[in-house]
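Showing just some of the chains, left in place.
Just so it is clear, A and B label the chains in written order, and each chain counts residues from 1 on its own.
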């Protein structure tokens, strides 16, 4: 589900490869959390997370999660917020190669990285949790406010609004645009630039500059019970089930 | 002094209607605080605060306040900062339809709302407290820094600078521009968009995203004694009295 490519300069690429849309099911989430966690000890000096051309990740795999019991869901959310925290706290720089659409969970992965390169064009990114009946946690608000400021973060989250790449760049939700097939390369070049710098000075300055994000993603701030309770309640269940029914009638399998 | 219009979707409009310029005297401030506070219990799902075409509110009614004794002034400031806090802490979304000029106290009302639509054109908004000898309180600085960032907020407040609508949009002081007669409608459409979302998810996400503003507007942060002391001192009194004399010679009544 994850293809690992080790590039020059000890840059490791983790390419999401769960057809058709890189939906984040419990297996992919756990595998990604593990791969991010292991990379530094295995010699990686920088990380790159990419998707397939046109689709970074469709976010949480709603049909799979709707079929799970409470205990399995709790483990899944634990891995998901654990992944976000691990990206935020990574001792090595992490770039997101947002190779296409990136709603909800896909946007969360990109959010906690150091740098986001997104595919130019009609691809959309955003935190549409509210649209599907879910509450966007404070953890996401804090990280998004670091990028956009408090008011813009409030507006995007409360409205659950998705934006296209150009607007994402203008807002500061992503840092750079590239043609869709150049996105992983551009992200890699950015990481190479960082790795060409005096290493200790770069890493320490990075740690100081991200200390607020590290503090905000400590385990006590993971919204585990809250997110599980929101997921189980009537508003979320009915909205999510209607969404799945619509997807299935659009794409009868 | 306030016209109440209940629109579809349980959107309540509070239209400031104190001729000629919606100056905020103790009566209007108290009435607005009460109307904002009562709306949710009376079934409103969203609030809209508007003025008359060309003038949202001229801010505090300086001639009226200059004639008041210390006890009456203290009650008035208590209501004014209480109003700001009530807007910040409102359980339902609040949009400001800034239908024209909006200096000082008018800008404060808009500042604590969720969203600001302003009339396009040569209308001005801003926190010109310093220009009239008053100190802009930390409460306003905190809320303004949420919109603009700390440095831009510092600059606008210290210089007491008013800006026209286009610059207000560019700075982030307002969120949207509309033709003057369309402002209340545009604000209403924005609220309708929020109310079309899953209600619990929208409200909870909004509460999490505004938690910092709620904390900043708790009663212990109201600058009651400080603002009263500034008002009474020589610099403010002489500046305010000169302002009133100038207004009266411009518009002899």
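Points worth noting:
What we mean here is this: a residue touches a chain if its C-beta (ideal position, glycine included) is under 8 Å from a C-beta of that chain, and two chains touch if they have at least 3 such contacts.
Model, not experiment: these values are computed from the prediction.
Sequence-identical chains in the complete complex of this entry number 3, based on the file rather than the 2 shown.
One rule holds in what follows: only the chains that are shown with their structure count from here on.
If you average the Cα atoms of chain A and of chain B, the two centres end up 37 Å apart. Note for the complex: chain B touches chain A at residues 93, 114-115, 146-149, 172, 175, 193-194, 197-202, 204-206, 208-212. On chain A, the positions that touch chain B within their shared complex are 129-138, 141, 149-155, 157-160, 230, 233, 235-236, 239.
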